[in-house]
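Please find one structure pasted underneath; my questions will follow.
Every protein chain except one is present and positioned as in the full complex.
Chain lettering (A, B and C) follows the sequence in which the chains are written, and residue indices restart at 1 in each chain.
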Amino acid sequence: MIGAGNVLFVIAGILALAGALITVSSRNPIRGAMGLLATIFGIALLFLKLNAQFLAAIQVIVYAGAVVVLFVFVIMLLGPDALGEVGSFPKGKSKVSRGIGGGLLAILAGVALVLLAGRGGAHVRFGDVQPDHGSVEAVGGLLFSRGLVAFELATALLIVAVIGAIAVARGKQTKSHLTPAQRGDGEFFHGTVVARDDRGRPPSKGDG
Amino acid sequence: MDLVIALSPLLAVGFGGLMLMLAEAFGKPSEEGISKTTGDVVDAGAGRGAELGLGASVVLIAGAVMAVGVWIVGPETLEGVADVAPYLLIDRFSLFFTFVLCLGGAFTALLGGGYLPEHRIDRSEFFPLVLFSTFGAIALAMSGDLLSLFVGLETMSLGVYCLIGLRRGSARATEAALKYFLLGSFAAALTLFGAALLYGATGHTDLVGIGEAVATIGQPDSTVAAMPVLLALALTLAGLGFKVAAVPFHQWTPDAYEGAPTPATAFMAAVVKTAAFAILLRVLLVGFGEERLMSWGTGWPPVIATLAVLSMTVGNVVAGRQESVKRMLAYSSIAHAGVALVGVAATIRSTEDATASVLFYLLVYTVSTAGAFGALILCGSRGAEAVSYEDLAGIAKRHPAAALAFSLFLLSLAGFPPTAGFFGKLYVFQSAIDSELYVLVIIGLVNSLIGAYYYVRVMVYMYMREPVPGAPVAKPMSSGMVTSAIVLAALLVLGLGILPGVSLDMAIAAAARGG
Amino acid sequence: MGMDGLFSIFPPEDFTLLCVILGLPLLGAFVNGVFGKRLGKEAVSLMALVAVGGSFMASCAAFFMLMQRQTETEAARFVWHGWKWLDISGNGDFQIPIEIAFSVDALSGGMALIVTGVGFLIHLYSTEYMAEDDGFHRFFAYLNLFIFSMLVLILGDNLPVLFIGWEGVGMCSYLLIGFWFTEEANAVAGKKAFVTNRIGDFGLLVAMALLVWHVGALDWQGIEAGANNLLTPIKIYPLGNGVPAWLPDFIRGPLTPEDPRGVRVTAATLVGFALFLGCAGKSAQLPLYVWLPDAMAGPTPVSALIHAATMVTAGVYLCCRMAAVFVLSPATMATIAIVGLATALLAASIAFAQNDIKKVLAYSTVSQLGYMFIGIGVGAFATGFFHVITHAFFKACLFLGAGSVIHAMHARIHDVDRSQDMRNMGGMRNFMPITHLTFLASCLAIAGLPLTSGFFSKDEILFKAYTSTIATPQVSDGEWIDRSTQVTWPAMQAWTPPEDLGRWIYTLALLGAVMTAFYMFRLYFRVFWGEFRGWTIVRGWVAPAGGHHGHDDHEHDSDEPLDGPKPHESALQITVPLVVLGVLAIFAGGLNAHAFFHSHLFDDWVAPVLATASSSVGEIEGAKEMMMPLLLPGIGAFAIGVGGAYWVYVMQRGEPAASFVEKVPWLHRIVYEKWRVDELYEETFIGAVDTLGDMAVWVDQYVVDAVVARVTSFAVAASGTILRTMQTGRVHAYGAVMVAGLGALGWFFIAPQAVVTVLADDDSGVYSVTASPGLGYQYRWDEDGDGELDSDDFGDKARVDVQLGRSEVRLVQVEVKNALGFRSIEQIGLFRPQRDGASDGLAGAAQEAKEAADSAAKSQKALQDIQRVLQQAGGNLPGAGKQPAPKPVGGAP
Partner (left out) sequence: MGALLGNVLEHYVMLAGVLFTIGAVGFLVRRNVLVQLMSIELMLNAVNLAFVAYNRVHGDDMNGHMFVFFIIAVAAAEVAVGLAIVLSFYRLTGSVHSDDADALKG
């Protein structure tokens, strides 16, 4: 019998898988980002199916609302350069790349399927859960009681991310790529280190 | 109140970081010579590297002192400690690591305070990043739960990625940051999947609970499946092996070490590696400490032993072929991770002694490697940095003190008596002998022979070679902060060598509580 | 102040005089190193001399105090305890405290006298020799530091402290070799010395670890007291109990047919080998001697002090110190003697081919060190050590004399290489009489002129080589707990060297003595006799068309020097040490002149210290009567060697040739043109010798150097390069390697590992086989050995007990299934030996062992041999053993 719940699982699963495949295979990163979005929504649906309402909401808000948007923003910022891969995949050496990629995928997926399903073991059916399983109250209550320590630790993480992202990315946003000659670092113009640079870049005394 | 005392090292570092941020944000940029010290970027707090570095090192040393204080008070007498468990375990094991990590962070801050202005990358973000990254490292070392493990690991790692990428104008630095970031995130994802499997199999995320659940496998009424646990073990080992830079999860190391600003390199070698070993020990001994998993046939000890052999051999062999001293030190750090892994594998028999030997080794390695990078910094100056062996030719004549200090740290890294490095190796190999891992010991000793070659090679260049006429040479810089860091490290290297007993006793005490 | 006064100031149990002995050179090094530049040369010299001189005086005081206390049987020993350095955990729960402690006894007291005494003379010498060097103060700081390190090495009361000195002298040697570090050769030599010594140090470290484990002590008294613990069989193969089959028998010990794994090597042998590796590195024995000749690139006083008199003898000193350990292993002793012999011969033959005066002396040093090790190896510790002392006198004198000659030559030639070349010398006795006489005295001593010091020490070594025997120790029964298995070994006898080994050593060492006498006098005659050949080597001198090299300058009249100063005798600071050492070189033999004077002062002096070791050393029957007969060949060797050299280098070049001129005119031309005679000898006799020398040099260069140094370093370098290319810089490659590593880890954990431990009891015939535990493992067995698994179902039974009859062989199988259903099968061959008292004999070679085993069985307990067959599959390192491929069985979901 295929009930409504089962349909939801199938649809969400297919959505997630298809999105994932698009993400890793599309040449255009925008399309990849859209694939990621699909996966995220698929997984959010599965969260709902698993009584994880709170996480489903967070998943959509944070991933779709922040992460994917950030990706899209950066891709837009870079413009056509974001395509990045000229001729490597899926064009040019594509047969080899695709072969390797496909092979790896098949092997790893097979291994994962075989192992994770707990071969030969009985399937674990979900039982009943409390009505507040996965609700905002339940998870939130836990976050501010037992999980408070981890929560506080996460603040440090966010501070680091903020400072770090600013420190690394701030500055002139002009598209003024260094010429190959400038790409060497002022730090590294001595001796053989530069000689090893196969692009033949002459040393630069500047430090950007 | 007890809890505040117990957490004081962590709190000190965290609040210190916040204060430093405020000081940076509301401080006036140094008027004089900003363009001289920061390149093109002028921001609040820019050009104050020396002051901020001093502040950061004071905070971190305060953290170390507080760790000692809590040690003396005795973490087991503090009542509130149980409240933060299992996310943060305040025991002697984590206090030992807190001390070592604060020490490593303090070295980094001092080195940064001298290095950044000299090389015109005096970015004020450096020091809060060091503090928060150390914060993450301490949290990682303290964590007794996969959740805080993950959060601490990421806090530490994100900070380090940014420390490397801080040198915005440098393609090499950015490249190093990019590589480390991509592979680091990948490894973190692997670890996470392992965590998920463990949770699925055991229903626990705390290591003690996991350990207990794993022990029930095979009992008739057990609901825990063996296979996810084993898979999770493999994934966890891969993820943590990445952070400790064990072969074959090591390849990011030389690239990231070479591209990063040297103080950041020192941070990676000293702090990141130490914290990763702390959690590796805790995970293996608590989470996977079950008898069957610690058996030589099927458990993790043979895997760790293999990683150790590979790391020592590959690290040493490739280090000998480097032209860049910094890159050589990167490979040597891989080799040192291998030696520490020998100690981890030795926990198979004499668990406490072996753990203690790893702890002591990490302390020694932290001090020695921070000193070595400090000496490398001191040997160079803007536009004439010490990078390759040739750059260092004849430096003993131009800056005898720097050359002498460098030699001392190199000898310690090579394991010559009576430096600290010798005792580090001695204890590790001794515990391996106790566990009858003779092959490991022999391979380790042969490797330290190979290692002596390239460490001595640096000294040969410094003392016995003259620079080729016209070739670029490193011009030594002068910086009180770098000098003080080196002096501190040198005192510790000699002190730990002449009187290793005290710190070893502490390591043994730490291992007894933590294992 | 009398002796009592001294004892009240420095009580033997808190002997602070040692701090004075050690502290003065350290103080000197510190002052000269830090303030030397400002102090000026006079003050630096004074400081250095006072430091070493004071240390010498203090050593003398300590020596006299020792004489006061020492009796014939009881060794005096004064100790100073510094502080506790560290604790090492031993085998078991106890801690072994390692102290910073120093002690002095007959052995170390004598050595300290040599080091400070000869050291003082060489310091004095250096004040003149190095007078014009820019790094004067640095040189003396290093030299003082060397004396300090050497004293730490000698006086240290335990192995770790000795090791500090051991490393310290290495470092000082390194610094002093590279003293003129502008020269590339010095830098290379320094590095070579450093790296070669590290190989030796590796041995010493291993020895320390083993001593901690087996003896539980690292201080001299503790080691000596617990040395007998080393007479246990030892497990050297990492996980199994046996010894690898490819090891030669004398390392494996006697083999019994019943026990296919052989009887194990004793701990004493392993410790002995490791210690000797350390000694061979420091004392330049095969194959680690390569660094010493190169190390002569440093200043000459350094060669004299470090590379001849003191540091290189540290290995011999350590051997004497640990004599109680060495005698427990006849295999080690024999190895030491043979290695010493081979080194002595090889180095002597190389010395023929050298023209650099310092190179000849360098190889001669290596050769003499070989003799010392022969002495050690045959159990004549006191004699070997006596040779250390006499060698210190005559070799230091030779080096200093050579330095004096070089100094004189250098004043004329101003070129380091050419001023050391013997072909440019000759006739030096006319210019520098004191140097000549002292040099001659030392040459006679080293060549073994009867009644000189070298005669007594070397011939005593030869005598002992012929007559000494090492008692074969009884190896006690041993046991250890190996994981869950208890393993017991029966008592047995250790390996005994073949009986005629001593005779062979004696004969070959005699040949070496001939060679020594020859090359030393070749050196002597070419340098001091004949005509000075250095006239041509002057700045601005141009060879006439078709001119020859300097060594056959027959076109020049030696009475008409060209421009440039004549060689002249050196200053007083140089000649005084020469005279002192020369006199000692002649007369020091009186201390131990067994042969003619029946004097054995020295033997008596060190005998109490070496008493434990000596008790294991005996002599063959009638040894006393053999002394004179064995001495005569030694005197003959001296006569042949010196006579040969005289005939070749003096007679045929001098007067006899001139008298021929009148009698046989047709010979006149050839005799007149004496260089042709020279050339004839070059072609024939000397040619042959030179060829031999060249071959030895070739072996040195291409075999020893190549095998020891090049091949290994090439292998390391090549693998480094290959691994480097794998570091492509590409993120993908890195990620792929990581995933591959993860895959390998996963594979290891998922594949079931059928690792088996066997607990065997041959007496009852019950063999219990335990399969290693694993998460989610299930097992099924084939106990009866019919090749079929007994059950179709897997169970939890991880252990079976099998009962075997005598001589029965059975193949037990276990199949392991893990949680995924992957399986692995392992076969264990079990064998119960026929070991039933007198039922069947043991084959020839092992007869002795069998008797020993039988007697042990009677006296102690029933002969019991719990065997354990450890199947190595996967038990060594993962992947090392065969790892059965997992076979997926069962339905997939």
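What we mean here is this: a residue touches a chain if its C-beta (ideal position, glycine included) is under 8 Å from a C-beta of that chain, and two chains touch if they have at least 3 such contacts.
Just so it is clear, the model here is predicted, and its values are computed rather than measured.
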item	value
Neighbouring shown chains of the undisplayed chain, as defined at the top	A, B, C
Absent-chain contact - pick from B:Arg172, B:Lys425 or B:Arg465	B:Arg172
Touching residue (missing chain; options C:Thr728, C:Ser764 or C:Gln803)	C:Thr728
Subunit A residues that touch the omitted chain in the full complex	1-3, 5-6, 8-10, 13, 16-17, 20-21, 23-25, 29, 32-33, 35-36, 39-40, 43, 46-47, 49-52, 54-55, 58-59, 62-63, 66-67, 70-71, 74-75, 77-78, 81-86, 88-89, 97, 100-101, 104-105, 108-109, 112-113, 115-118, 123-127, 129-130, 133-134, 138-139, 142-143, 147, 150, 154, 157-158, 160-162, 164-166, 168-169, 171, 173, 175-178, 183-184, 196-197, 199, 208
Footprint left on subunit B by the chain that the document does not show	146-147, 150-151, 154, 158, 161-162, 165, 168-172, 174-179, 181-182, 185-186, 189, 192-193, 195-197, 199-200, 203-205, 254-255, 258-259, 322, 327
Chain not shown, touching residues in subunit C	724-725, 727-732, 735-736, 739, 893
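Keep this in mind: only the chains that are shown with their structure count from here on.
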item	value
Comparison of B-C and A-B (more C-beta pairs in contact)	B-C
Chain centre separation (subunit A, subunit C; CA means) in Å	62
Separation of subunit A from subunit B, taking each centre as the mean of its C-alpha atoms, in whole Å	28
Overlap residues in subunit C, where contacts from two or more other chains coincide	746, 750, 820
Subunit B: positions in contact with at least two other chains	225, 227, 231
Subunit B-touching residues of subunit C, taken from the complex the two chains share	84-89, 160, 163-164, 167, 178, 181-182, 186-187, 190-191, 194-195, 198-199, 202, 205-206, 209, 212-213, 235-236, 238-239, 482, 713, 716-717, 719-721, 723-724, 727, 729, 731, 733-735, 737-738, 740-742, 744-746, 748-750, 752-753, 755, 772-777, 796, 818-820, 874-879
Subunit A - residues contacting subunit B, complex	115-116, 118, 121, 147, 149-150, 153-154, 156-157, 159-161, 163-168, 170-172, 178, 183-193, 196, 205-208
Residue ranges of subunit B touching subunit A (in the complex, touch as defined)	14, 17-18, 21, 39-41, 84, 87-88, 119-121, 123, 125-126, 128-129, 132-133, 135-136, 139, 145, 147-148, 151-152, 154-155, 158-159, 161-162, 165-173, 177, 225, 227-228, 231, 259, 323-324, 383, 385, 387-391, 471-472, 474
